[in-house]
Structures are given as C-alpha cells and as structure tokens.
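All protein chains of the complex are present and in place, except for one that has been dropped.
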C-alpha cells in the first residue's frame, strides 16, 4: 500500500496490466521514450519494450484507428490522447467504428480498447486544453465512459477498463493529477499524500465499471458529480452545512441507476454538477433521468451547476469554473425551494 | 406560390440566395454536375457557374475546413455533407474551429457558413445512413442548429441560415424530402403537394432562426418535437385524442425558451420526442430545461420518446423508430400520471 | 498589384459527359509485359517510375507476357476465371432480387471482378482483409457459403448479422473478411493497426486494406500511410481506381496530375500501378506485395486501374453523369473476357466449357437463392427480431438497455 498521485496510480495501472497480460500495448503522442507530457507512461517503454510502449505520430484518428485494428487482432491497446481537446479528429473512429464493431459483426469482431485522455480545466490552459467532452461519449452506445476522482479509483478503474471487452473512454481530470483540488484555487495545493484516497494498493485490483460510490452520506439533497467536481461538492457541502449525499458516479455510461435513484428517493432533492458547457452536457441526461424516475419524490427542481455555454476562457478561468461558491449557492437554493 | 417538395424548397433557397448574393457558394460530394445524391443542388452549377457550385473530394473535414477558410475570406459557403452520418470526420473543424473563431479572434474573423446534411432514418439505410446527431451540435456553443419539418420552413430557414453571420448546422430529415411522413410506414406515401406547408412562396423570404412555432394548439400536454417527429406527434395526437400542444422547435440552438415555457406552464405536462438515441440526446436537454424552469407547473414527469440506445438497425428499422404508437402511449401515460 | 490578372478557381472536369463520345485517349496504357519486376527487397527509390506506369501481363492477343507473367498453372487460372464468373452471377441475381423488392439495397462489382478474386488467391489462411463494399469477390472466391451472403442481403432469420447491417456489409472473421463499414476509408487505417498487432505479437499474418479512388481523399487514407510507413507495418494497401466515385470522376480526388500510386512516394513506400482488369497481373502484383509484407519488408501501395461498369449502387443512375457507352469504350476491356481468351489461347479452355461453367454457376447461385429465400427476405417480416436489436451493443447488456427493451415490450 503506497501513497500515490493520480499520475502514479494511472502509470501503475498500466504497468500492472502490461506485466500480467502481454497483449496490452500503450501508445500515443510523446508517450514512449519521454513518458507522456503528464508523465503517465514514464518508464513503461524501458520496462516493457519499444514494441509495447511507443511514440505515435500526431494523428489522433490514426492512433484510435490503428488501436481498433490491433484490438480486432487480439491486443488490448490503451492509447493516450494528449488532451481531451484533441480527441475530436478521432471522434469518427471512436463513435462510428469502435462503438459498433461488436454489434455490426454480431460479436465476431470486438474492440477491447481503452482511450485515455486528460480532461477539464483549472490549469490556465485556455479553450483548447480545458474541455470536458464526456457528453459526446455518453451519447454513443457501445462505448463506456469513465471518470475517476482519486488515485485509488483511477488505478482500479483503469485496470478494469483495459480488461473490459468493450471500448472504454477514460477521462482523467488533469487538475486532480497532483492533488484533490476542491475549486479553491487561491488556497495552497494539497497533495494526494494527504488524502485517504491517495492510498493505493500494490499490484492488481479493479474498481468495477458501472458502479457509483457514495462519497458522503447525507439526508437533504443528492449531489451527482464526477471527477474534479466531487471534491468541489465536498467543499461546498462543508461550507454551506447542507447535509448533502454526494455520489461520485465514476462510470458515466453505463450509469449506476440504482444508486442514484435510491438516494434521490431518500433526499427528494438533486443537484448535478459538471465542468463542461451546460447545454446538452451530461448533466442534462442526469437531470432528465432523475426526474423521469424519481418525479414523485422531488421537492425541488433538479438543478445543474456547470461551466457556462462559452468557450473555456483563459483569463476568466475561475469565473467559468463551477467552484464551491456556485455549487454551495445551488445547494442552498434547492433546500429553500418548496 | 408553388407546391414544392422539401428537396425543391431547399434547392430553391440556395438558388435564391445565390442569385442575390454572389458571395454564396455551394459545394460538397456529388453536388456539382450531378446535383447531389438527393438532387438538392440540381441545376445550380449550370445556373451559377462551376466556380460557385462544384464537386468536392470525399473528405468531409476538408469540405468544412475549406468552407471555414472561405467564410473567413468573405464568402458565405453552404456546403453539403452527403449524410449526417459522415459529418464525424468534420466534427473537429465544426466544433473546435468554426464555433470559436469569432470568440477567439474577438470578432475579427467570423464564419458565416452553413453545413447542410440529410439526417434521420426511415429509409432502410442501416446504421450509417440514418443517424440524428443533433445533440452533438447543441452541446457546442458558437454554432446554431436548425431542423426544418416542411418545405415552407426549409426554404425560409435555409435562406436565414446562409444569411446568418454565425455557423449554422442545417439538418434535413431525409424521410421528409418527398412527403410529410408520420411514421405509418405501411400506409401509402402522401406527397407534399397534398400538405399546406408544401406551399412555398417564390423568391426571397426567411423564417427566423431561434423561433419555434406551435403546430397544434392544445391544453393537456406540450409535445416538443422537430423534423420528422412533428408529423409523428400530429398523428399520435389525432389517434389518441389527447389535446396536445405540439411545438415544432425548428431551431434547436439557440432554443426558443419562451414559447416552450409558456406552453408547459399552461399544460402542466410535457413529452419530448426525437429519433436519435436516447442517452444524452437533445431530449435530455429539453427535459432538463423544462423541469428547471417549469418545475412547479409539472403534473407528470417530462417523458422522452426516442430511438433506442442501439445502433440504427436495418431490418428492425420500425422497431427502432419512435412511431405514432410509442408517442401515443407516452401521451396517454403522462395524461394518466398524477 | 495591378499587374496581376484576377485569380480564377480551377475545377477539374472529366473529358466527356452524357451525350459526348467516350474518350479515353488521355489514359496512358503501356504495352503488356513492358514494366519491370523489382526484387521484393529492392529499395522503393529504385522503382518510383512504376507508380506512373501500369503493370500488365495479358496483351491484346490474350498472351501472357513479360516479367510478371507465368505465375499460375492452368488449373489455378481456371479457378480464377470461375471465381470471376461466380461473383458476376451472384451480383446479377442479387441485383435482380433488389429490383424485385426482396431487399433494400445492393452493390455490384461489375467489371472489377479480377481484383478481389485474384488478390484473395495470393493470401494465406489467417490473413485479414479490411474491405469496402465492392470486394465481395474476396468472400465468393473462398468456400464461404454464398447462401449466408444472401441471408445477409435479405436480412432474414438466418442472416449471420441478425438484420443489423445494410445489405452487402458482410463480415466473416474465419474467412479473413473484416466487417464492412458504411463510413468510407475508416477500415484502411484499421488494417494498418491489425498488421501492426501482427508484428507486435510476432505473428506471420498480414493485413490487406482496401479503398476506392474517391475515398483516398479521406483523412483516414493519410493516417494509414503515416502509420504504415513509420512502423513498416506488414500490410498491403490497395486502391481500387475504378474512375468514378458515385457521380464524381477520379480527377476530383486526385487532381489532374500524378497518380494515386504516387502518393506512396512521400512516405518512401513501394508504389505500384497495375491493370485491374488483368487477373494475371493482379495476382502477380498481389503476390509480390504480400510476400514483401510477410518478409517484414513493410507496406506496399497498389493502385488497380479499372472501371466501374455498373451504377454505383441500386440507388444510382450513371446515365445522368457519364456517357452510356463509356463502359464499353474502357480500353482495358473486361476481366472475364480477357482471362477466358487467354485460357483458350493457352489451350486450357474452350467456348463450350465457358458456356457450361457459366450455366452451372448461375444455377448454383439460383439454387442458393431459393434456399436463402426459404429463410425470408427483408419485407417478409418477423425476423430478425426486436430482441436481436437490443443484443450485442455491449458484451453484457447494461441496465438502461434492459429497461429500454422492457419498454419496447420484448
């Protein structure tokens, strides 16, 4: 058992599966010799060989396209897109190919591929290093979408993703790589070594895909969050004193409907939080599902706290980011509603 | 005033703007000499010249990428993507470039470009000639998304789109090209010449972007629909006898919030209908918005009737398509709810 | 800048349009046998000229000549002829079936039969094709049951793909035929990945990617070239240049100069052009490139020069954009006629045997069709089921799909 950063946990996950399964290969831009711009693949090439961890040309559709071909031929590629903002050229191969090959071949060909990508803002990356495209994946059937919020989950979910027989999109909130950021950008950075979920077991373990976890038990309102927003929601709860039940979704698709519904039936209120642009964000689906399935339990409208419908700006980053103040205000608003 | 099919109305719209504005150019796969696989651009090359209407290489990102460059240089390109299913390679240029050029250049460079694409199923096209990707556009700020449901609107909206100074995605429900299809695939086809909205004025007129229209006034439940589903909703209303208010959204983004909210406040019930895959479809956003803004007026959960979360199948097309029976059942369900 | 003329957009156009005389005088056709045959380990720089020529074996008198000739026995060549006749007969029946309303859609490979049929014979078991919709010859030239292809076309109860796919989007792992996609070009780069995996695993299997002339314009073509050349993937990259992409002539994808094959030079890739209507030439070139890949010498780009004699698909009417007689005027002739004449010239075949074989194949196809139709056709209803629609989206059905299936009442 070791304290790890999220970067180390992700690296360890790949190292562990590569060690037990020689069909696992890792590639992407700068991931080979250098070990990735966020260092998530550092030392994997040295340890597992150049043919199992290598640099790719700067061509995201080619990275995913070749990974699909490899997966069809029995490998389990785990590829890195350098920033989620650069997955768009690969969106055709992901959404129109990887997602449907099992279905269209009636199971003859399958794509056990994982596509990792750093997502989200909070690092002054501007509009092309900050986006959260999860809703573009959840709209596509045939793929799974995962977002960890801490090193323990990151490692366990990534191992589960690589071992899964369907394509998995693995979104890594880059602002969490080095610590559990709660949105208070003006406070000192807390490292993962100070957080209980920085505790990461050695060797092989999995966190199952499709299962949410309750991060904080509460009675008054259910907060649905994932990634960075889990920590923001915790801070907002703390600061407002609202007794929120915070659900860390972990897997967005397929969604853990039971956990969500049970909680909302109990609390009668629901706040959905994400960093992505609001309109047609994943919060829309969560809101729709909650009110479809828990309508008669709801005492207040399901409320979304999200990034605004603007590009992610550079200088106004903290006005864009849905921090604890905005989440807190929403918590109070739904508690006052009646 | 002439009776037109939707194809003719679309063609006429381009013809009219090309005649009054020499900066309008039209290109895409097979759109030049041949006039497009759905014949929407027929005769435009002959009439306006090879340099204003021409065939493009089969490269959707190149089509949109060059159109962006042209728009930046003062033209108003109106390009065709042969099927919406083939827009995915262009999604990067649409969602990451066209959408943000105005914003990132603080208005110095703008992209008055229209991207037309046939969408939706009902023609036994299988998974790659049937998709409805509207939610992928509504999630992107900086672009507008339009879906006409009849020839009159198609012409007026397309002229408005081409004359708009922002990028517009123009989705053409291909099953409506030749007639107002209501989902009864086993009944004889009705042509547009038999439908009042087949009546299309000559020359220049616009239907404003961002404005919905109430197709049927009703008291009991609000139906939010667009494209083909407007006609399906009309049939379902007819057949169930539920007094539904049917709103044809026409523009999905920016959305006509006022018209929707006013109607739902009146009826207290809402059914959202679309053909796209359910999860994270545009129905999720509509459902979320309605319950956020009309929560206290709602007497039943906002209910979605949509395509299933599977690829659009070939043989099971009518089991996939949300026809009048499914919409009717939803209408009855929300009326019974309390 | 007043001394500059206004710029003008150039838009390439085919030589002729409906109403005009067909004119292929611009197509430069070297004499059969005139193009040399490099060693398989020769450096690509040494034979760049081959991307601007056309490798041909069968001459005008139906003799096989030059360094690429003499690779097939009488028996093998007869099998080749039979394969081409079979796929043509199959196409004719299925086209008819579509016209009769038994299915929604069909696509023939009329005029291009030599390419897939000959290439197939140069492959080894375990190799994988990533075909387009026009390589049905890769399947019909094996013992894959024709009836299963028909079942797929009919989306009937025995459709191996459960009615999920558009007709002709076959899939067979066992027969080295990757599931056809409706999205152009996507499979080309997947082929490269499949081949890379073979190399990563230390296997001896190779991949073949297929793409049309029009589709080379797609981005995935570039990705394929970049990855294949960088990692020297054991893959053969096949461009079928049948002159047309629906209504669009090849000059729109290619521009007016160079050749599709020449695109390989920017990647240091061996690049060959071959007469696609010459079974013997296709076989010889395929064999060369496949051997190169399997010897770990890397990828080869091949352009097959051919002509799409039929409409693009059953939804298309080519008389709207090209002269009706253009197909007959195509200077490389018909692949079946040419191989037949060659075999006759070689004394291994006769008009009689040809007529008999054709009749036998047509009756076999008809027989299979009758069998297939016992399992239903598209609109005969009922099968495949709505349940099938919900299966196989994921390995295991997730909760939300289970609920939707329930909502659908199945």
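Quick notes on this one:
Chains here go by letter, A, B and C, matching the order in which they are written, and residues are numbered from 1 within each.
Here is the rule we go by: contacts are C-beta pairs under 8 Å (C-beta built on N, C-alpha and C of every residue); 3 or more make two chains touch, one makes a residue touch a chain.
Bear in mind the structure is a predicted one, so any value in this text is a computation, not a measurement.
Only one of A:59, A:132, A:149 or A:287 touches the chain withheld from this view, namely A:59. Touch with the chain that is not drawn comes from one residue among A:129, A:215, A:231 or A:250, which is A:129.
Residue C:221 is the one among C:221, C:330 or C:349 that touches the chain not shown. Only one residue in the set B:18, B:157 or B:255 touches the chain that does not appear here, and it is B:255. On the side of chain A, the interface with the absent chain consists of residues 29-30, 32-34, 37, 50-51, 54-59, 61-62, 85-86, 88-89, 124-129, 278-279, 308-311, 313-316, 319-320, using the contact rule stated above.
Listed here are the chain C residues that touch the chain not shown: 1, 4-12, 44-45, 124, 196, 198-200, 202-204, 206, 217, 219-223, 226, 229-232, 234, 251-258, 260, 262-268, 294-296, 298.
In the full complex, chain B touches the omitted chain through residues 23, 25, 51-52, 56-57, 59, 61-62, 65-75, 89, 92-93, 96-97, 101-110, 141-142, 144, 165-166, 210, 254-255, 257-258.
Simple rule for what comes next: only the chains that are shown with their structure count from here on.
The greatest centre-to-centre distance from chain A, using averaged C-alpha positions, is reached by C. Chain B and chain C, compared by their mean Cα positions, are separated by 36 Å.
Work out the mean CA point of chain A and of chain B, and you get 31 Å between them. Mean C-alpha position of chain A lies 41 Å from that of chain C. For chain A, the set of residues touching two or more other chains reads 61, 89, 92, 96, 103-104, 141-142.
Multi-chain contact residues of chain C (touching two or more other chains) are listed as 162, 164-165, 169, 181, 183, 219-220, 393, 400-401.
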